[in-house]
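Here the complex is missing one protein chain, while the rest keep their positions.
Order of writing sets the chain letters: A and B. Residues in each chain are counted from 1.
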Amino acid sequence: MSAPKRVGQHTLQFANPPVIVATASVVGPKEGEGPLGQTFDIVIDDSYFGEETWEKAERKMLEEAVKLVVAKAQLKPQDIDFLLAGDLLNQTISANYAARTLGIPFLGLYGACSTMYEGMALAAMLIDGGFAHHVVAACSSHYDTAERQYRFPTEQGVQRPPTAQWTVTGAGAVLMAPVGNGPRITHATIGRVLDVGIKDPTDMGSAMAPAAVDTIIRHFQDTSRGPIDYDLIITGDLGRVGHEIATKLLGEQKYDVSHNYSDCGILIYDHERQDTHAGGSGCACSAVVFAGHLMGKLNEGRYKRILGVGTGALLSTTATQQGESIPGIGHGVVIEKLG
Amino acid sequence: MADSKQPGPPKKPLTLAEQVMQQKQTYDQQAYQRLADGVKPRHNVLVNALNAFWVGGSIAALAQIITLIFIATGANPQDASTAATIIMVFLGAFMTGLGIYDEIGKVAGAGSIIPITGFANSIVAPAMEYKREGFVFGVAARMFTIAGPVLVYGFVVSVLIGLIAYFLK
Partner (left out) sequence: MSIIMAFIIGGLICLVGQLIMDLTPYKVTPAHILVGFVTGGAVLSALGLYGPLVKIGGAGATIPISGFGHLLAQGTLEAVRAKGLLGAFTGGITAGAAGIAAAVIFGFCMAVLFNPRG
């Protein structure tokens, strides 16, 4: 039994690379004021988004992102075969309730902040496997819902440590199909859960960096490629701390990424002006940066081939309070603009 | 007898390979922690300390002014101090409601946590946040997320002190 669509140990190589037909992004006011503000489709001006609670606002952002991406591809929700979505809240309520409204066959995902890339990898498998014509992968996060679930009530007077990251308020959606115009997903390297014993829940960059590095190195080994083969290697939400650690760890393995390695959590905010400490995080961080900024650059032809690695810190408040350390994961996806 | 063996069932001895793996893992974790510590930005201890000092001091000075006003109007010092405490609790709660206290807390740290206004903040913040989950399980139950432990340990210690004082007499 050989698996014809695999290369190396852990990497998938798609026979007919699925096309990213359209992307959509909805972000909160703070993200709209950030350096990438112009690249997002919708910037909401109030973190409640006209709803009573932040949870409902997050759900609405996710719904709007999915509706928008479907409309951009000139399709209707009933044309979509699968919705793959997830978020950070307990029992992934944003995705579940958004799917209730949308009525698309739904597979719920939880990969913490790596959910967007997990969804994109699975969507590519569904399409290349011949199971679907149109798949939407989407995810959302919201600063205020995440704060109150993982940390403190928002009005509590606490000091954020310099390693803390700011959860991105937003939702991103990606619509993929077997044919069409747009960049294609050629490879995916699925992450392993790696735990290096970091216990500080305000320092997720350090907790996730080794998992991202592990995925990047396995990807290079499986595909016999190196950093030079990519215009950009971009991790999801390692932030400034995790980015620096990942650069060092890759350097130790003789992979020089000092010129073409960046992180969505660094790009999304202006850290001097916006008081975001180590950078952005959350499912929406890698999702909206991909849907807005990266997709724009790929379509312009500025980037021909990028390796995106969605990073997730698989922590829970219960596990943290019981003294568990924080496991991390990173899923790698290669996106290529052919021709 | 210098017997350091712990009670309970004896642990299965690890094989040599397992021991090596375990040692390697702890070594890896320590090495990684050192690498991460080298990269992490540090608190500016001096600035933080200074901010905590002047904000905490100012809150205390305000309370002292209120106490002096009550004494000037004829209250005895004990009552004046209690009244000032109640007013400070009100101010802390009110500023939390207005959404100001968390902004102060970002700068002041312990300077706005330790004064009684911070205690009020720790009550109002969760109560307000969980209002959507109802008035029993939301507001009333969550109110004591931080205040609860404070009261529990405050009461435990005070009763212990009372018992010790009683039996030492």
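Here is the rule we use: contacts are C-beta pairs under 8 Å (C-beta built on N, C-alpha and C of every residue); 3 or more make two chains touch, one makes a residue touch a chain.
Owing to the predicted nature of the structure, the values given are computational and were not obtained by experimental measurement.
Asker: Have a look at B:Val39, B:Ile59 or B:Ile104 and name the one touching the chain we're not showing.
Answerer: Looking across B:Val39, B:Ile59 or B:Ile104, the contact with the absent chain belongs to B:Ile59.
Asker: In the full complex, which of A:Glu155, A:Asp222 or A:Asp237 touches the chain missing from this view?
Answerer: A:Glu155
Asker: Touching the hidden chain in the full complex, which residues of chain B are there? Just list them.
Answerer: Residues in contact with the chain left out: 43, 45, 48-49, 51-61, 63-68, 81-82, 84-86, 88-90, 93-94, 96-99, 108-111, 113-120, 122-125, 127-129, 131, 139-140, 143, 145-147, 149-151, 153-155, 157-159, 161-166.
Asker: Give me the chain A residues in contact with the hidden chain, please.
Answerer: 47, 54, 143-144, 152-159, 199-202
The definition used in the following text is that only the chains that are shown with their structure count from here on.
Asker: Using mean CA coordinates as chain centres, what's the gap between chain A and chain B in Å?
Answerer: Taking the mean C-alpha position of each chain, the two centres sit 35 Å apart.
Asker: Over in the complex, which chain B residues touch chain A? Could you list them?
Answerer: These residues of chain B touch chain A: 28-29, 32-33, 35-36, 39-43, 48, 96, 99, 101-109, 112-113, 118, 121-122, 124-126, 128-130, 132.
Asker: Flag every residue of chain A that touches chain B in the complex, lowest number first.
Answerer: 52-53, 148, 152-163, 196-198, 203, 206, 209-210, 240-241, 244-245, 248-249, 278
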